[in-house]
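Only one protein chain is missing; all other protein chains are in place.
By letter and in written order, the chains are A and B; residue numbering begins at 1 in each of them.
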Amino acid sequence: MRTKKILLGLALIMFIMPSVVWAAGQQEADKEIVLKWPTIWVGADSKAPMVKALVDEFNEMYDGKYQVDIEENPDYDAYRNKLNAQISAGVVPDLFVFNVSQTSFAFYEGDLLMDFSEDLDSDWGDNFVEGSIAGATIDGETKSVPFEIAVTPVWYNMDIFNAAGVDEVPTTYDEFFDACDKIKAAGFIPTSQMTGGTNAWTSMLWFSHIAAAIGGPDVWEKDITDPVFVQAAEILLKMYSDGNTSKDAIGGDAGVSGGHFLAGRSAMFINGPWYIGRVKSEAEAVYNATTIASAPGSEFSGAQIGFPQSNLAAAATDDPRKKEATVAFMQWMTKPENVKKISFDSGALFAVGYTVDENEEVDALQGKFMNAINDASFINTHFQYNYTSDVVAEFGQALAKMALGQATPEEFVEQIANKID
Amino acid sequence: MVQKGLKKLTAVDYIAKIGKWMYIIFFLFMTFAPIIWLVISSFKTNFEFETQPFSFPAVWQFQNYQNALQMAGLPRLFLNSTIIASCAMIVNLGVSAMGAFAISREKFKFNETILNIILAGVLVPIIALMVPYFKIVSSLGVYDTLIGLIITYAAMNLPVSVYLVHGFMGSIPIELEEAAVIDGCSFTQRFTKVVFPLTKPGLVTAGTLVFIYCWNEFTYAMLLTSSEASRTLQLGIRFFRSQFVVDYTSMLAAIVITMIPTIFVYVFLHDRIISGMTAGAVKG
Partner (left out) sequence: MRNKNWKQILLFLLPVLTLFVVYFVYPLGFVFVTSLTKWNGIGSMEFIGLDNYIDLFGDATFRLSLRNNILWALIRAFIHIPMAAGMAMILARKPLGWKTTRTIIFLPNVISQVALAMMWLAIYNAEFGILNSLLEGIGLSHLAQNWLGNTTTALPAVIVQQVFYIGYFMIVILASRMGISDTYYEAAEIDGANILQQELHITIPMLRGILITTMTLALAYGMRHFESTYLMTNGGPAHSTSVLGILLFRDMGALKYGEANAIGSILIIFGGVTIAIIRWLFSRNDSASDAAQ
């Protein structure tokens, strides 16, 4: 009898439900232009509160005229899969964010995305950091607006360096491996590394740093089988040998490489400014001991790795009012003072320039990040930016093979090259 | 019933007994350890979780549960998950029971063929179907609705359910139905009065598996909904997974919270119904 009742109740719910759904659908029939914005900057993301505040302010400003609705998509990987499937089915969200890579530039094909090149030709375009609009333009069409950028310098835990009797961060790879030996002797792990995850993140960034030091600003124009990359692979392999990294680095994910640095076990680590908040709240001693600098130099020195992180994009439309609303929103989000608010609140960096008054307080580590950018002799993109995502995945697999002694540096670059079309 | 005490236990019986208990204890350990670990970890700080995954928390962080409970729109997500999983289960069971009945209890030209084709559906790597499923759901006009997910989940689980229910129906003696036909039962009555009641343990089992699948499914819940009005709990759990930083322990707390209803469903629906019914089951 009990089951019958339960089943009956469920059947009832099922019957009522369509009307609930229908009622919810009715509310959207307003005259104002409503733009849906599935965004990843929600939930626990550090940019979430300020992004929401700015959207609210925008909606208030254009009350009755335009409205932007945030749709929450916290998990980035899942969001990307959805975006890919949606766009492949020919449905483009009104507004969206995407991670800039050679894979996502495929979105530019066809006429699915709105082209902002004419609008950016005005004063609006002057807001952006030099070269960033060019980086978002293909064949004269700027189908996305540069937004978040990232710099990923090396994080040095100076407490460990001092304990090992090393006072300065190494500036050449000879000094680097000398320091590694001293750090090991003092009982610490020299570098944080990982081959796991979707992109072997930390090690992929090490590789990018080494490649920039050996090959200079134009290194990514070279073929991946170029001797420069073989040399870079040799150095990376050395970082994986003789206890220069943790035992769990092969197969490890971002939790592994970040965890060792957070716990004060590893001396050197690479990540972007978004990690500042984590270190500050969970490992204050490490936060205080951290120095930000470039990786050791070789033929070139003082390089930094920086790259466009997320661009804003929108669906192409024939409706002039919708286009107007979209451009208004894009301009609002990339207004220097608004970008500054998000940046100060979250620690993130942007492709939009803004001025900082001397009396304004910047987070100490974020300040070191900004100095690192300003001091850089040149800024190179990372490996991930220059290849499609399946090639990036192959990087981690090939790296593990090399680190396990099953492939030479030559075979390592060869394995990656085989994956490139 | 034969009294066990009357019979002398042989060596084989003793070994079987010891083996049995070792077997049970081993599996209990393998399956219960994760639950304990999960619950303990959900009370840790993220730092403790990443650096000492098997220790007890220094201070029990009830804050994690507070975070999880403050997850945006939790009651709504909870309601949605319940509606979706229950309705998908009912639709799925209804459809697959009818289909399995026709295939297993009637002889016609194509029953083996149909069964085999549906069975092939079990092999389909569902993740490969994101683009077509998005197209189907959009063109049916049910994108971002509960109905969209209900139909999709009910359909996705059809191959397994049809196959399982068919298996259970196959074990019901055909004589029972023949007797029912003599008593004047129609085709439909044979289904509702004879086969359906006897297949209940199988249906409940298949239903439990469907319910749990729907409750835990993430990829398609993400793909086919966009607003809070139709999202499920699994999307809520991801609330703690932002682009660069994951709040693991709050996420674990959310997992613990969302796990409770499924355990409830399993214990109360599945166990009660199965135990209640098997008492009167007939076989062979």
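The rule is short, and it goes like this: contacts are C-beta pairs under 8 Å (C-beta built on N, C-alpha and C of every residue); 3 or more make two chains touch, one makes a residue touch a chain.
These numbers were taken from a predicted model, which means no experiment stands behind them.
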- request: From the touch rule at the top of the page, work out which displayed chains the omitted chain touches.
  value: A, B
Message: Given that one chain is not shown, which residue among A:43, A:74 or A:197 touches it?
response: A:197
Message: Out of A:293, A:351 or A:400, which residue would touch the omitted chain in the full complex?
response: A:400
Field: Candidate in contact with the missing chain, chosen from B:58, B:179 or B:267
entry: B:267
Statement: chain A residues touching the chain left out here are 80-81, 84, 87-88, 103, 106-107, 109-110, 112, 195-198, 246-253, 256, 260, 388-391, 393, 396-398, 400-401, 404, 406-407
Missing-chain contacts mapped onto chain B: 1-2, 7, 10, 12-13, 16, 20, 23-24, 27-28, 30-32, 34-35, 37-38, 41, 51-54, 94-96, 98-99, 101-103, 106-108, 114, 117-133, 136, 151-152, 154-156, 158-160, 162-164, 167-168, 170-171, 187-188, 191, 201-202, 204-205, 208-209, 212, 216, 218, 234, 237, 248, 251-252, 255, 258-259, 262-263, 266-267, 270-271, 274-275, 278, 281-284
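Basically, only the chains that are shown with their structure count from here on.
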Message: As a quick test, compute the distance in whole Å between the mean CA positions of chain A and chain B.
response: 37
Query: Touching chain B in the complex: which residues of chain A?
result: 2-3, 6-7, 10-11, 13-14, 17-18, 20-21, 24-25, 36, 38, 40, 42-46, 48, 71-76, 78-79, 81-82, 84-86, 88-89, 91, 255, 258-259, 262-263, 272, 274-275, 277-278, 282-283
- request: Under the touch definition given earlier, write down the residues of chain B that touch chain A in their complex.
  value: 45-47, 50-51, 72, 83, 86-87, 90, 130-131, 134-135, 138, 145-147, 150, 218-219, 222-223, 226-230, 235, 238-248, 250, 269, 272-273
